[in-house]
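Here it is: the structure, laid out below.
Yeah, one chain of the complex is gone here, protein chain that is, but the others are all in their spots.
For reference, chains read A, B, C and D in written order, and residue numbers begin at 1 within each chain.
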Amino acid sequence: MGLLSWLIVVPFITALAVIFTPARKTAWIKWISLVGTGFHLVLTAFTTWRFWQLAAPEAASMKTAQLMKLHLEERIPWFESLGIQYLLGVDGISMSMVILTSIIIFTGVLASWKVEERAKEFFALLLVLVTGVFGVFLSFDLFLFFMFYEVAVLPMYLLIGIWGTGPKEYSAMKLTLMLMMGSALLIVGFLGLYHVSGMNTFDLTKLAEATFPASFQKWAFPAIFIGFGVLGALYPFHTWSPDGHASAPTAVSMLHAGVLMKLGGYGALRVAVYLLPEGAKDWGLFFMVLTTINILYGSFGAITQKDLKYFTAYSSVSHCGFVLFGVAALNLMGMKGAVLQMFSHGVMTGLFFALIGMVYGRTHTRMIPEMGGLAKVMPWLAVCFYIGGMASLGLPGFSGFVAESHVFLGGFFGNPWTDATIMRTLTVIATMSIVVTAVYVLRGMAKVFLGPVTDPHFHALTDATLTERISTGVLVATLAVVGVMPFLLIDLIEASIMPIVNRLHASGVTVALH
Amino acid sequence: MEHELGFALRNAWLILAIPFFSFLVVGLFIRPRAPKLAGIVATLAVFASAGFAYALAVEYLSLGGHDGWKTIVPWSFEWLRFQEHLAVHIGVIVDPISVLLMVVVTTVSSLVHLYSLGYMHGEAGFGRYFTWLNLFTFSMLALVTAPNILQMYVAWELVGASSFCLIGYYFEKPSAVEASKKAFIVTRFADLGFLLGVLILGYFGYQIASEAGGSAQAFDFLFLTNPEVMGKFSALGAGLFGIPLLTLALLLVYMGGAGKSAMFPLHIWLPDAMEGPTPVSALIHAATMVVAGVYLVARLFPLFATSGDALLVVAYIGAFTSVFAAVIACTQDDIKRVLAYSTLSQLGYMMFALGVASFEHPLGYTASMFHLFTHAFFKALLFLGAGSVIHAVHSNEIWKMGGLKAKMPVTHATFAIATLAIAGIWPFAGFFSKDEILAAALGSGHTGIFTLGLMVAGLTAFYMSRIYFVTFWGKAKTEHASHAHESPWIMLIPLVILAVLSIGAGFVPFGEFVRFGAAHGEAHGINPMIAAAGTLAGVLGIGFAWLLYRDGLAERSGVIARALGGGYRLIRNKFYFDELYLFVTHKIIFRLVAAPIAWFDRHVVDGGVNLSGWSARVFGSAVSYLQTGQVQTYGSWFVGGAVLLLFSLWMLRA
Amino acid sequence: MISQATETLLFYLFATVSVGLALATVLSQRILRAAVYLMGVLVTSAAFYILLGAEFLAGVQILVYVGGIVILLVYAVMLTRSSELLEDHPSFVRKGVAFVAASAFFALATGVFSATRIGTAGDGHAPAAVADTTLEIGRRLLDQGATGYVIPFEIISLLLLSVLIGGSVIARRSLAKAEETK
Amino acid sequence: MIEQLATLAPGPFHWLSLTVLLFAIGIYGILTRRNAVGILMAVELALNSGAMNFVVFNKYVAPSAVDGQIMAIFVIAIAAAEVVVGMAIFVTLFGHRRTVDVTRMDQITDAAGTN
Partner (left out) sequence: MLMLPELIVIGTAFLLLTLDLIWSDRQRPALALVGLSGVGAAIAATLTLMPQSGELFGGRFAVDAVAWWFKLLFLIAGGLTIALSMDMLDGRIGAGGTQLGSRGEYYVVMLFNLAGMMYMASARDLVSLYVSLELATIPLFVLAAWKRDAQSTEAGLKYVILGALASALFLYGMGILYGLSGEMRLEAMGKAMQAGPAFWLGVAMLAAGVGFKLTLVPFHMWAAEVYQGAPAPVTAYLSVASKGAGLALMFHVFYRVLGPLAGHWDLALAIFASLTMTVGNFAAIVQKNIKRFMAFSAISQAGYLLLGFLGKPGDGVPAMLFYLLVYIVTNLAVFGVIIWYSNHTGRERIEDYRGLSRTNPLVALAMMIALFGLAGIPPLSGFVGKFFLFSIAAKAGFHWLVALAAVNSTVSLYYYLRVVRQMYIEPAEAGDSALRVTPAMTGALAVTVLASVILGVIPYFYETVSAQTAGWLQGTLW
C-alpha cells in the first residue's frame, strides 16, 4: 500500500470506524472523524514533502517535456482485458488539490461540531464523499477517475436530502441529476478516447501519446469540457449551485463548493485540454466567452441576493468562472492561474460557508436584511468574514489576488490560435468583475456585520467557540500564507503545467508570435 | 556602486519590515489582551521606521548627486513569477522622490500616532485603530518604495483596504459604514483602470523584454523608464479608438491615480471619508494616501512625458479640480469638509504642476514634489488642529465654535501658522512651493492654468481665513464652545512640531535635491513678479474673509449667499455629485442590472432545468398512459410493432 | 395417387371451405358455434395434409386437434358460460385496427412470397420424395443420431406434464378454497 | 379443360398464400374476439396455419426429409398445452369475475397498489 493509497484509504477507514461506533455516542463520532482528518492532514503534508523531494530536481527538465511526469506512482492491473488498472500518481496540480481537500475536510469536520441528528450517517457520508474526491485527484486511469468521480457525487444527495434546510429534496435531486448528466457526457468522451486511441488502455499518460484525429477532437473536447463544466459551474449549467448550496448543511456546502466544484476545473485541464489539444484550440474562444458571462453573471447575481448562502453560491459561480476562464486561455499563465484560483477559491468558499454556518447556528436566520451589527457581538467571525471578503475580491496579500492576476494576465496575453483583440476585450470585461465583486462583498458584509445591532436579542449571542476558531483560523492562515508567499504554491504547480502548454504548441501548426 | 553602501542602504528592507511585523505582532497578540500597550508599541514602531527613513535619507544624500541622483534598488526578492520576463519583485527603490516620500510619510505617520494616543483615549476599539494605522503605514511605505509597478499596485490595494477599515472605524454609525464602502468601491473602480493600464504595459513590455532577453523584467520602473524602451513604447502605434497605445495605457494608469488622489470625476469619496476619526483624516486624507496618485505620475513621469498628451489631460483635470474644490470649500460649514475640499484643491495644484512639466521645462516636476512636501506638513497640522478643536467642542460645525482664541492658545497659534502657510504668505512653506508651481505653469507657457492657479490661491486664502475667523475669533456661540479647554500636551506636541516644519519646509533648497533631467533648467530662485502676484492674491483673500467674518458671525456672508441665490445652493450641495453617484449605483446597477440577472437566473435558466424535468415527467406519464389495460390493444401494438420492425430492418440494412 | 387435376380441384375446394370456416369462427356472434366452425377448419387442414402427402400428420391432426383440443374448448365455453356474452361484437375501433394489422400482414407476406423463388422447383428434378413418411417420422422421432429429434420429444413431455400440473393447480375450485381459508 | 386445371395446379405460392390467409384471420380473431375462449380458438387457428406452413415447406423445399412434418407434430402438442393453460386460467377468472370478457379485464392499474 503506497503512500497515495493511504491518502485515499484513511478517510474511508475513518468512515468505517464512525459507522461502527454506536449512534448514541455523537461526541465519540466527532472525535474519531476529527482525529482521522487530522491524521490525514499530517499525511498530506508528509506526501507533499516527499513529492517536493522528487519533483524539484526535474522542474527544469519539465520546461520542454511534452508528457506529464507522475511521482509516487502505484500501478496494479485490474481488468487487464480492457486495459484498466488501479493507477495512482501525483504531480503538481493534483498535489495542490489534495492539500486543499485535506484542509477543507479537516475544517469541515470542525465546522459541523454541532450536528446532533443522525450524526453517525452524516460523518460517514461526508468521509465517503471526501474519499471519492481524493480518489479523483490521485487517479490517472480514466476508468478509476470516473469511478471516484461518481462516488464523490452520490453522497451529496443523501447529505443534502436528510440534513439540508429549505426545499432540500428538490435541490438535492436537481443537484445530483445535473451532475450525473454531466458525468453522462464524460462517459461518452472517455469511451470515445478509449476506442479512438486504439491503444486498449485507460491510462492517461499513455493516451497522451496517441494522436486523436481532428474530427474526433472537434466533438469530444466540448463533450468532456462541458461534462466537467457542469460541475465547475459553467454558465448555463450552473443552476444547481445556488439551490444546492443554499439547502446543504454547512460542512457539505463547504466540501462541495470548496472541493467538488474544483473537480470540474481539474478534469477540464487534466483530461480535456491535455489529451485533446486540437479540440481545445477550436473551442477555446467559445468557452472563454461562456466563462466571461459566468464571471460577470455570478457577481452581478450576488449583489441583490437576500439569503447569505445564495450570496456565497453566486460568488462561487463567479469565481469558478475564473477557473474555467484560465483553462480556456490555453497559455501558461492562464492555466497556472486556473489551478491557483481553484486552490484559493476552495479555501475562500470553505471559509465563507463555515462562517455562514456559524452565524446561522446563532441567529437562526440566513436572511441578510434581518441581520445587522453582528461585529459588535461576534468580532472573531466578523474579522474572518472581512478577511474572506477581501480575499474573494482579490485584495493582494491573500491568495485571491495571486490567482486573479495570473488569470487576467493569461487572458490578456492570449495564445497564438485565437484572435488577440477578442480575447483582450473578453479579459477586460472579465476584469470589471473585480469592481462588482467589491460591491457585493462590501454590501453583504456591511449589512450583516457593520452598522447598529438590529435585533435586540442579538446581544445575547456568543463569539466563536474553540473548534470554530481553529477551523476559521486554519482557513484564514492558508489564505494569508499563499497570499504572502505565493511562490510556495506556484513552484509546485508550474512544472506540471508546462507539458500541457508544450503539447498545445506542438500539436498542429502554431503561428509565429510566441 | 563605487563605494560601499551605508548600513541603512544595505538593509533597506527594514523600512518595510518594521511596520509589517509591528502590525502582525500588535494585531494578533497585543491588541486582544492590552489595547493600551498596543497603542504604545505601534507608535514606537512607527517612530523607529521614521528614524530609519531619516538615516536612509542622510546616507542617500551623502552619496552625492552632483551629476544627477542615481536610482538604486538595494534589495529585492522575486515574489510572484508569472513568466520568465514577467516576475514581480518585492523590494525597495531609493531615488530622490522615494526618499522624499519615505521621510514625509514616516514623519506625519509618527506624529499622527502620537496625537492619536491622546485623541482616541477611551475609545472602544483602541487597539484595533492602531493595528489598522500600522497596516496603513506599512502599505504606504510599500507603495512608495515599490521598484516595479505591480508592487505599487499591490500596495495600492492594501492602502485602499486599510483606509476602508479606518474610515469605517466607528462601524456602528451607518454613515461611517456607508462612507467607507463608498471610498473603497470608488477607489476600487479606479484601480480597475490601473490594472488594465498595468496589463497593457505588461503585455507590450513583455514583448520588448523578451526581445531584449537577459534578466529584463517588464514591470520594473527602471525598465519602463529607460530611454530606448520608451522609444519602442511610443512607436507602438494606435490602440483603441485611434489613441496611441502608450497614451491609452498611461491614461488608464492615471485613472487609478486620479481615483486615489480624488481627482474630479472620482472625488466624491474624499469628503465623506471625513467620517473616520480626525487623526486618520489627517494622516490618510491629507498627507499620505491622497498623494499616492501624484507620486505614481511622478514615478512614471518620463513615460508620461514621452506620450505628451497624457500629461495635458493630467494638467487640465488637475486645474479644473483645484478650482472646482476651492469654490465648494467656501460654502461648507463642517470644518473637516472644508479641509477635505482644500486638500482636493491642493492636490489639483500638484497634479497640474506635473501636467505642465515636460522634458523641456522640468521645473513643474520639482515644483509639484516641493508642494507635496510642504502641503503634507501644514495640511496635517490643520487637520490635527481641527481635531483638537472638535475634541474640545464635540462637534464639527464651525457655527457651533467661536472665541476659542483665548481658551486654546497653542491650537490657535499653530492653526494660524498653518492658515498663513496654506494661503501662501511669505515666510511660510506654502509661499515657496505655490510660487514655484505658478512659475512652472507660466514658464511652460500654460498661461490659462497660471491665471487659474492665481485665482485658486486667492480662494484658498479666503476659505481658510473664513474658518479661522469663525472658529477662533468672536464670541463662543454654544455652551461647549464657552467652556472649551486646551487639549492635553500629548496632542499639542505634534501640533508644535508640524508648525515648525510648516515654517522651515519652505527654506529647504528643494531644487538641488529633486529635479528631472541633469540640466539645471530655470533658475531655482524666487521670481519676484510671480511672488508678488501670489502674495497679493493671498492677502486679498484673507482681507475679504476678515471683512465678512471678523466677529465670527454669519449675517454679512448671508447677504452674499442670498445674492448668489440658486448658484449658492448648487455649490453648497457639492453640485449634487453624491446624489448622482447614488443614482448610478442603486438605480442603474442594482435595479436595472443586478436584479434582472438574479431574476433571469432564478426563472429562465432555472426554468430550463425544471422544464426538462417536467417534460421527462410528461413523457413518462404519456408512455404509462398507453398501458390501457386492454390486452387486445397490446396485441395490436404487438403486430404493428412486428410490421414496423420489418420495415426498419428492411430499410436500415447496410 | 390421385391425378394432378383432381388434386388441384380438391385443393381449391378445400381452400375455400377452410377460409370460409375460419372467417366464421372469428366473426360468429355465438361462441359455441365458433367452436364448431373451428372443428371444421381443423378437419379441412387435415385434408390439406393428405394432399401434401403427410398422411400420418393428418391422422394426428384429427385425433389431437379435433378430438382433444376442440373438445377442451367446448368444455371451456360451457364452464365459462355467462349469459350476456352470447353476442360478441367488439368495438368498431378495435375491429378497424385489427383488420388493418391483419391485412397489412397478409399483403406484406404474399408480396414477399411472390418476390422470392421458393423451393427447388426451378432447377432440375426435385430430389426423390420420401416414400413412406409415417415410417420416416417414427424413425426420426426416436433417432439419437444427427437427424433425430429425441431431445424435443423428451422436452415436449416435460412441457405437457408441467402444464398438466399447473393447470390442475390453477383450476382447482373447492380444494383451493378450503386450503386458503385454513 | 384439364390442361387449364394443370396450369392452375397449386404451387408453393398458392399453399403459402393459403396459410398466410389463415394466419391473418387467426391474428384478426385474437385482436377482436371479446370472449377469452374465442381468443384461444383464434390462437389455435394461427398455430394450425403455422404448422401447415411447415408441412408445405417440407414438401416443396426439402421433400427428402420429414423435418417439417415433425415440427408440425410438435406444434400441435404445444397448441394443446396452450389451450390447457388458457382454459385453466379462464375458468378461475370466471370464478372471480363472473365474466371472461377480455375488454373488462383492466383492474390492474397503477392506482391499484394494494395486493
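Everything below uses one rule, namely that a residue touches a chain if its C-beta (ideal position, glycine included) is under 8 Å from a C-beta of that chain, and two chains touch if they have at least 3 such contacts.
Just so we're clear, the structure is a prediction, and the values are computed from it rather than from any experiment.
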| item | value |
| --- | --- |
| Interface partners of the hidden chain - shown chains only, full complex considered | A, B, C, D |
| From C:3, C:16, C:103 or C:116, residue that would touch the chain that is not displayed | C:116 |
| Where the missing chain touches chain A, by residue | 78-82, 143, 146-148, 150-151, 154, 157-158, 161-162, 168-169, 173, 176-177, 180-181, 183-185, 187-188, 191-192, 194-195, 219, 223 |
| Where the unshown chain meets chain D, residue by residue | 16, 19, 23, 26-27, 30, 36, 39-40, 43, 46-47, 49-51, 53-54, 56-57, 60-62, 65, 67-68, 70-71, 74-75, 78, 81-82, 85-86, 88-90, 92-93, 96-97, 102, 105, 107-108, 110-115 |
| Contacts of chain C with the absent chain, listed as residue ranges | 108-109, 111-113, 115-116, 118-120, 144-152, 155-156, 158-159, 161-163, 165-167, 169-170, 172, 176, 179-180 |
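One rule holds in what follows: only the chains that are shown with their structure count from here on.
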| item | value |
| --- | --- |
| Distance between the centres, which are taken as Cα means, of chain D and chain B, whole angstrom | 97 |
| Multi-partner residues of chain B (at least 2 other chains) | 632, 635-636, 639 |
| Touching two or more other chains - residues of chain C | 90, 94, 97-98, 101-102, 105 |
| Touching chain combinations (by label order) | A-B, B-C, B-D, C-D |
| In the complex, chain D residues that touch chain C | 2, 5-6, 8-18, 20-29, 31-38, 40-42, 44-45, 48-49, 52, 55-61, 63-67, 69-70, 72-74, 76-81, 83-92, 94-95, 98-101, 103 |
| Chain C to chain B touching residues, read off their complex | 90, 94, 97-98, 101-102, 104-105, 108 |
| Chain D contact footprint on chain B (complex, rising order) | 624, 627-632, 635-636, 639 |
